[in-house]
Structure formats: structure tokens, C-alpha cells
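A single protein chain has been removed from this complex, and every other one stays in its place.
So, chain A:
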Amino acid sequence: MNVMTQSCATPLAIAIRPLFPTLESTEKVQPLCYLDTAATSQKPLSVIERMQDYYLNENSNVHRGAYQLSAQATQKYEQVREQVKNFIYAQQSQQIIFTHGTTEAINMVAWGIEPQITQGDIILVDTASHHANIVPWQQLAKRTGAEVKAIGLTTDSRFDLESYRQLLTLNPKVVAVPHITNALGTVNPVETIVELAKQVNAITLIDGAQAVAHMPLNVSELDCDFYVFSGHKMYGPTGVGILYGKTSQLEALQPLMTGGEMIKTVSFEETTFGALPNRLEAGTPPIAEVIGLGKAIEFIQNNLTAEHQAEEQALLQYLQAQLKQLNGIELYGAHESNIAVVAFNLLGEHHQDIGILLDQQNIAIRCGHHCAMPLMQHLNLKGCCRVSLGIYSTKADIDQFITALKAVQELFAE
């Protein structure tokens, strides 16, 4: 299908927008054109109201109260664990660890597997990774004498399976890659990546921060050892994330944090840790956020239908096509199969200028290195502009953005 001539209607996104207060706010003179969902998604009213209701009526600590209110909070909190389990097709709810976000989840693994890492071990990381999937491994390497090696990219900025295959001959201990890259939106062949890693017994971690809001996920089928994601990029609250792991892998992790409900017994001579999942959830967890996340999952399950996914994909292709029509523009790794993200620069212009001038027109996009400096170095860029879509993004958003970008170009041309 030729996307240049394709009509790009977004009726499902239009219908869903009233559920998002920030997008529908009438206080602003100009409506917000929010194209930065890859940084954080807007939140539907159901999530906001659920969290408010928790604080208004149900607030109490979990796992310790002898009273009804706490028992109820615990029950609701644990229900969300069950919900997450079903959402990502994990086998047991104890495989779902609540964290404060993707970054914390990766740090928990990179810290937790330290006893399994020895000097000279190899850790493979995708060049297009977010810093959160690079730095914790570098730190682990520093502590243990292991070595982090970057898996290369193809000339069109995709995951290079050939480079990966070659690096696998070094028998890496760990392979950590994003499911979808945050700066470009390219989709990594995670099934193949995991399958090949298993042949050399490498532990696999998939950073799914950019994936969960856009596509269905089945971690049991994928068969990775760890899968991590954040609530706030999937229409849920900030401050909550998920670490999924195979039970044996989670049990082998040394806890990054200790104290609170992860404890079984404590004396000054010796402390023993409790069982999963509590073992990896030290301190009072983000209870309201977890409960809000439950609503976000419900929201995705009810609304991210195959039809809506197709609409979002068509919208991305429309965006790519509209951008490509502009003069003096360069797109990076822009493939039709990408998910929700386009990265670009106007030639000879600084990405920050573009961001500021779009902001003047109420367009919210991200301009910078996108916490992916090694990728920027690979592309030989200081940074770039990133437009990203969500379930509420419409053709009108894209048209408004393109018009605004043309106005920026005109101003530069003067």
C-alpha cells in the first residue's frame, strides 16, 4: 500500500481522547499536541480516579496490618500482580516483582546476578540501548572485571544479527537488549535474540519499556529470563515498574535492597530473606501506583485492540511519509515496521532550536540524545528530534505538527 496516498483516518484515537484530561484540557488557548509518549504517556481518567480513590478511602500499608483496611489494600495490591501476570502471560504471579520503574528493574538484575559473574565474563548490550540498559552493566563489569560489548547495528540502524552471532561465539554470560529502541522505534528480533542466547546459556534481559503500550506480549513464549517495563509509559502512573523473571533466575538474584517486608527473620547475628516475590520488594512499595497500574492494564486490554494497533501503525507510516516530503530533512532508522517513534533532524539546524520553536506552537516532542549517546555516536549526531505516538494520537496531531515544522523551516530560511 502506498502510504503517500493512503487516507489516514484515526477514529479510534479520536474516540479515546476524551478519557485523557491533559489532552482535553480547556484551560489552554491552543490544544496540546502531545507527541512525546515515548518519554511518558498521558494518563486516562480511570487511572487517576482509581489512585485518588485509594488515597481517599483505602490508604493503608500492605502485608502487615491486622486490620481490615490493610488487608483490603494488600488484596488489591496482590490482585494487580495477578493482573500483570495475565497481561504478559507469565506462569506464576511470584514472577512479577513490583519495582519503581524499568531503570530500577535493570539495576536489580545487574546487581543481583553479580555473584554469578566472574572476571572476563562477557555482557552483550545493544548499541541502540537506552543508558539504563548500558550503565548498570558497565557498573557490574567494573565491580567484577567482566566486559561489556556492544552488539552492532546495520547500516539502516537495525539490530545486526550477524554481529550478534559473532559475539555469541565468545559465550557471553548476559544478553541485554531493548524490545523496541527508545530513540528510533526500531523493533528488535527478540525471539531470535533469546533463542540464540539460550544456545550458549546466556541470561537474557529484554527492556520492554517502549513495547508494552503498543503491542501484546507473551513472556512465556518469548522465553527470556527477564523482561522489564515501566508503568508510566503504558498509561499508568510514574514510580512503578515491573521486573518479570523466570522463577529460578529471580531466586538466584541477590537483593539490591534489603529491609522491610523482604525479611523473614532478623537477629544481629543473622538475617534470612523471605520468599518471592517479597524477597525482591524491600520497603513499603508504591501501593497507590501499583493499584493505578492495574487500571492502566485494564485500559490497554479494553482499548488496544488489533484495530487500534493497525490504526496506530498506519498513523506512524503517515507521519514518516509526511516528514519525508519535507525538504532538508533526515530520518534515522525509519522503517515501516517501527513502533510509535520517528527520529529526525532538519539538516544544518540544531535539534534544540527545533524543539523550542515547536514548543512555541504547543507541540511537545523530545529533542536531545534520548539517553542513547552510544547510538547518537553511531549515527554521528549530537542529538535529534523524536516524535512519538500513543493510543490517543490522531491524524490531526500529525497535521498540526507538520504545519508547525514547516513554519519552523520558514523561519530558519529567512
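Definition applied: a residue touches a chain if its C-beta (ideal position, glycine included) is under 8 Å from a C-beta of that chain, and two chains touch if they have at least 3 such contacts; residues count from 1.
The working rule: contacts and distances are computed from a predicted model.
Missing chain, UniProt name from the options "SufE family protein", "RNA polymerase sigma factor", "ABC transporter substrate-binding protein" or "Glutamyl-tRNA reductase": "SufE family protein".
Among A:E58, A:E82, A:D353 or A:D399, only A:D353 touches the chain left out of the display. By the touch definition given at the top, chain A reaches the unshown chain through residues 349-350, 352-353, 356-357, 360-361, 368-369, 382-383, 407, 411-412, 414.
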